[in-house]
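Quick one: structure below, then a few questions.
A single protein chain has been omitted; all remaining protein chains appear in their positions.
Moving on, here comes chain A:
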Amino acid sequence: MANFRSIIATISITIISISLSNALYEDQVGKFDWKRSFIGKVKHARFDNKRLIVTSHENVVASLSLKNDQILWRQVMENPQEQQPLHLHVDKDVITVSGNRNNHYVRGWDSPTGSLLWEWVIATEKSADSFWLVKDDTLVHIAPFPGSHMEVTHYNAKTGEVRWKTRKIPETWVGGTNKCAIANPYFVCVSNGQLFWFNVVNSDANTHRSQSVQTLIGESDPGNLHLLEFEGPKPAVLLVRNNNAKVVEVDEETAKALPYSLISNAIYVENAIYQLEANLENPDKLIKVKSLNLLTGQEGLSVEVDYPLGLGGPYIVAGQCRGGVCDLLLSSTDNALTLVRLPEGKVIWTREEALSNIVSVEFFELPVSELDASIEKEFAIASNDVVSMFSHRISTQTRQLYNLVLSGQLLGNSGLVRDEFGLHRIIVVATNVGKLFGIDTLTGSIVWTYRLPNVKPFKDSAMMLLVQRTARYAPLPAQCVLLAEDANTGAGVSFTFDPISGMSQRGIERLGYKIKQAFLLPHEDDDHVKPIVVVASDNAVHVYPDEGRSVVQKHSDTTFLYMLDGTIMRGYKIKANFALTQVWEVNLGPSELVAVSTRPINERVHSQGRVLPDRSVYYKYVNPNLVALATLHDDPIHKHVLSVYLIDGVTGLVLYSASHKKAKGPVHLVHSENWLVYSFFNERFRRNEIVAAELYEGHIQSNSTAFSSFGVSQLPHIQTQSYITPANPVSMTVTLTERGITNKFLLVGMSSGSVVEIPWMLLQPRFADIACGPEESCIPYMPEIPLPAEAIINYNQTLSRIRRIEVAPAKLESTSHVLVHGLDLFYTRVAPSKTFDLLKEDFDHKLIVLVLSGLIIASYVTKYLASKKTLRQAWK
């Protein structure tokens, strides 16, 4: 009997797990999902015939097309927080050197395909800045130790074999990154008003050469000097003094400065030097490219560039000239990459690389179409007299008729109107460099951009996007606020804008104080604007907009907030006079706070309980004020101890706490409905584990009408269960739907670049004393979570360095929007319970109409025939 049940169970598990995961058919690829790939802020770039080879601050090496903004290939190297690309050399193959101060990876890439040809490692014990140089197939590594000596090593670039073992060259003039530069084959430094250079490639040269800077530039006071690389026809460097640069050519004997001045961002391409200048004459074309003759400094062409207005200040990264046509690659302060073609000054393409580092995301409903708006307008006006109502009705209906006839045109000119199912949305993203983007969910194209200069994210690398008003209130536009920090002063910055058009009436507002905490009040004022409450570092309360103060005052009795100061958590209440009073305090002790999670604000819990096999209801403990926290504590015996707490944000009551010994981060927390899921690394068993905890009130619901954190009639019962994950989670979130009826899926981003959907049903803790089987629609416990390939929502499109997964409900109950961001941007829709409220795409409307009309006709025909027959029978 038991065996048979287990067989049924296994079969049912397979069936359930197959049916739970909504795999994609081949022809559905790209139908409702899109992916954009990015490379990050460009560091080095070289032209290689018809392509560009670049490395970026995201530690990526990639090749870009010159025709369009396509990435031909991209290779993602180690974590950019630890390692950075240091050198790029493009010859027959692409050679990159990347690493930190101690370890360097030398890699060779095939330039057309991007496949890795060779790779070897240089590990040094002493850490220093390093300079790199490739001559023929020799890689020269120069490690300067300022004021003492430098170490020069020659390697075979392909094999890593040491050609000339490390030489210690005692030179006291060597300096760091700013003071030295490579002028192949020389290593040039500036020190004490003298320019020194040393041939690091040639084996004969054993001494340095030097010349005073004064003789080079003719100034008696050398001032603050630094060197930049300059790739000219002869070995040369750029000597920069007070934003004024000169090309200094060096050879075996002497150094010679060319007789003209440049700005520090100048590059040499085919006998000419190109530099950018501000164009003050033409307000439409703010940037001008100027070329100078290398030898004489005579001005050649001067071209006004069609530079896009929204981008930040540019600088030239690389250039190439072929047959009179020159391409210049510009990078800007907002990380955008632009390819400019000379002599026309035309922009070939622009890549918004700011999107490779998104810090905040919000989904916005689109406004209704003009047709719908006119219908709404009819009801907006309160009833006056009959005549005006009648005339109003007639006029709106004529307009509606007019719109209906010309609807194609009207809808065509602005495609951003709400669709029936709310699947078309605008995603507003805030990026690390302070640039805002509006992205269309259907196509993935950028609808608008807005650059905020001198803005940076808060300490936890996040900006706050707060939705004050959605597009639901038809004539009133949607309103959203971005809160961030000023890059120079650290004071708060607020920016109010319309998320659909990207327009701002007031522009950037620099607040004169540091932001400690901010939140959106869940109540609206008369204009349907939810006020935001900002707490300054001195605990002063500010409300935006000002009209919102009365709303805050009205709801001050029920407005509580918490602030985290290290691991001390304090609860406050806003008083009617806009002062904060502390109401509780929890001190989590000497540990590190690793994760905080609250329930999504717009989440709805549809079912209040779980029906048990004996038909009784086990009520969920749904507390909207819960805050989930995780801390890691260093312990002498257990290495690290992970503690997870559930704290009520109003009373400060610790509702639940659990500790895991020998656990390590990264910890990911998800709190939704009445449950909590967290993942961590178990150091003892060396595996990733996921724990699910669920809170229940029991068989009696304490208060079904209104929840109060103060009325604690009983503590929740907690069910927990733990699982092993065969992959390494880097981000975790839960699906959200409009009414919360649909099942929940956990979306887990893995380090392998896949995003997997795990049904909550698989994780939900099983009751120990209740049988689990298909009758109770319960999947028996399995310690390891199966991750079938069908559950990967990004199918075969690997996403690099997933940072976060953002979720928003669609108007269709079954569906939620998902945006995965990291180095790549991936949007898709998920339907955890399948699209139960939507007809299938291949639903045959014609057939059903045909069948129905056929049936109707047949019924009339048979009716007629039957009556004829009865008539005939009556005559018999």
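The rule we apply is simple: contacts are C-beta pairs under 8 Å (C-beta built on N, C-alpha and C of every residue); 3 or more make two chains touch, one makes a residue touch a chain; residues count from 1.
One rule holds in what follows: contacts and distances are computed from a predicted model.
Chain not shown in the complex: UniProt lists it as "ER membrane protein complex subunit 10", one of "ER membrane protein complex subunit 10", "DNA repair protein RAD51 homolog 4", "Actin-related protein 2/3 complex subunit 5" or "Trafficking protein particle complex subunit".
When you scan A:S537, A:N602 or A:T720 for touch with the missing chain, the hit is A:T720.
Only one of A:I263, A:V583 or A:V596 touches the chain withheld from this view, namely A:V583.
Among A:Y544, A:Y656 or A:W675, only A:Y656 touches the chain left out of the display. Listed for chain A, the residues touching the missing chain in the whole complex are 1-4, 6-7, 557, 573, 579, 581-589, 633, 641-645, 647, 651-654, 656-661, 663, 689, 691, 702-703, 708, 710-715, 718, 720-724, 781-784.
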